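Omission of a single protein chain aside, the complex is shown with its protein chains in their original locations.
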Amino acid sequence: MEKKRFQKGIEHLEKQNPENYKKLKENLEDIAPDLARYVAEFAYGDIYTRPGLDAKSREMATIAALTALGNAPLQLQSHIEGALNAGCTRDEIVEVIMQMAVYAGFPAAINGMTNAKEVFSRLDK
Amino acid sequence: MEKKRFQKGIEHLEKQNPENYKKLKENLEDIAPDLARYVAEFAYGDIYTRPGLDAKSREMATIAALTALGNAPLQLQSHIEGALNAGCTRDEIVEVIMQMAVYAGFPAAINGMTNAKEVFSRLDK
Amino acid sequence: MEKKRFQKGIEHLEKQNPENYKKLKENLEDIAPDLARYVAEFAYGDIYTRPGLDAKSREMATIAALTALGNAPLQLQSHIEGALNAGCTRDEIVEVIMQMAVYAGFPAAINGMTNAKEVFSRLDK
Amino acid sequence: MEKKRFQKGIEHLEKQNPENYKKLKENLEDIAPDLARYVAEFAYGDIYTRPGLDAKSREMATIAALTALGNAPLQLQSHIEGALNAGCTRDEIVEVIMQMAVYAGFPAAINGMTNAKEVFSRLDK
Amino acid sequence: MEKKRFQKGIEHLEKQNPENYKKLKENLEDIAPDLARYVAEFAYGDIYTRPGLDAKSREMATIAALTALGNAPLQLQSHIEGALNAGCTRDEIVEVIMQMAVYAGFPAAINGMTNAKEVFSRLDK
Partner (left out) sequence: MEKKRFQKGIEHLEKQNPENYKKLKENLEDIAPDLARYVAEFAYGDIYTRPGLDAKSREMATIAALTALGNAPLQLQSHIEGALNAGCTRDEIVEVIMQMAVYAGFPAAINGMTNAKEVFSRLDK
């Protein structure tokens, strides 16, 4: 059963963020491999694969939250990629980030935009 | 032109949050009426009416951010209503809030859910 | 296996917060029963029952975080009770909260103390 | 010497927030009297009485920070009173709070304004 | 009219942050030029140019908020420059940042000070 949650999470991650989970796992394997496992099991196996909300809306909700909180630029970049893989357009991502100026202030929105810019130019190379 | 931004914002608000902007305006009219005007002009006239992202996605992004930030329960409740008016189902709203457990912790998600519950039971009466 | 995680979490909760999980479950059962289940499975079944850190230290870490974040007074109160049940003294709890003045400012520490005071006087009745 | 820091703080508080420190002290005396003492000694005896910034600017800086952080409505109200006692006009206070819409989002500014409104109408009675 | 808000904002920016708005505009022009426009129109054209609070107090309020929030070091640096241009002394800026230790904790104040130090030594070259 545990295996199944992990497996479900990994399958979701393969579609959304193929490279990023691999990096996370490598980053944590010496210090806290269980934390990487919980990301797959709980965040992806339990939450992202729930019915009732499509992958695209889930990624946009995450971009909104991480832009507003402003505490995790690398994870924001990872979810900007995930949103593109889930079918969001660049314009939609830009709109979500811009809207955060209203709820978390302009600096949060500008910093979110800088992260989007980095992802987009990385993908354009 | 200013009039136009204000008018555009008010028209959007009429569809999304008919009662809530009225309450906000009354609340601020003795102390800072310009702040209520900026909400109509900038938040709604400039941002929410931009093309490139539908009203439903905009409301879900706001619910995600306000749940994650946790600093504004009344505004979160107002946008839960706005999301319903924009065509979100209750299930979709619940999913967005639940997902915030991953990005802002369980207490933030539980508090968001308590706000959704209040809105839903108010509407059911 | 899932059953086992849930069961492990519930057993931990029986010792630490007998009343509070029941209240949380009732609060969420109409709107998001899965969120209450994840609290038992992930927060308690996966995390709190991990070896490597005793229950008392875990509760103090939670009190520190919730005092510093300041976004969840009810959960803070619940963990102040949990800390007492895990063997913390009132003095130790007061010290953890006071120390947060250094890391999150005096208002956060004072608000945390108000929550501790409510729990202590509730228990004294 | 300690006495002197405490004394300096209390003297400053007598001018700025005569009632509020008394309330804080009473609130904390059963649980953490030292925390109230540190407020007098460190926050007021060490910081607010430093030369190099006038009392009015100090109170406005505090109002800006507490509005932006949004975690301490009672302390914000206390400093709105303190700002008035230090010579700020109501308009200046309203302007500081409104400006926070730019840096912490509209909900933070609106909530700050609600706190200012409560203080102003309490004083008008 | 829109032109007028933008123009008012730009004129204010010319006095306060001549270089920084130019950089912001260049940074956003490929991805979200409207966000840079809103900064000029709303943040500067609407808010900073309001009567009722002088430019110096506005910049100090912003420094207080950005130090306390801790989420935007580049914008904090930009407003430290803006504050100097508005007539604040270095000492006044240092005092505002130091005071944030009381409201947002020592790490926030220390990080704010590091940003002030960078600005001051850049200007000294």
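First chain written, first letter: the chains are A, B, C, D and E, and each begins at residue 1.
In this text, a residue touches a chain if its C-beta (ideal position, glycine included) is under 8 Å from a C-beta of that chain, and two chains touch if they have at least 3 such contacts.
Just so you know, these numbers come straight off a predicted model, no measurement behind them.
Asks: What are the shown chains in contact with the chain that isn't displayed?
Replies: Result: the unshown chain touches A, B, C, D, E.
Asks: Among E:32, E:47, E:61 or E:98, exactly one should touch the missing chain; which is it?
Replies: Going through E:32, E:47, E:61 or E:98 one by one, E:98 is the residue touching the chain not shown.
Asks: Which of E:17, E:57 or E:71 sits in contact with the chain that's absent?
Replies: Looking across E:17, E:57 or E:71, the contact with the absent chain belongs to E:71.
Asks: For the chain that got dropped from the picture, name the residues of chain B it touches.
Replies: 68, 100-108
Asks: Touching residues of chain C against the unshown chain: what are they?
Replies: 42-43, 47-48, 50, 52-53, 57-58, 60-69, 91-92, 94-96, 98-104
Asks: Determine and list the chain A residues touching the chain excluded from the picture.
Replies: 24, 27-28, 30-32, 34-35, 38-39, 43, 66, 69, 71-72, 75
In this section, only the chains that are shown with their structure count from here on.
Asks: Quick check on the contact graph: shortest path length from chain B to chain E, in steps?
Replies: Each step joins two touching chains, and the minimum needed here is 1.
Asks: When the contacting C-beta pairs are counted for A-E and for C-E, which pair yields the higher total?
Replies: A-E
Asks: If every chain is reduced to the average of its C-alpha atoms, which one ends up farthest from chain E?
Replies: It is C.
Asks: Can you work out the whole-Å distance between the CA centroids of chain A and chain D?
Replies: 39
Asks: If a residue has to touch 2 or more other chains to count, which residues of chain A qualify?
Replies: If we look for residues of chain A contacting two or more partner chains, we find 42, 50, 68, 94, 98, 100-108.
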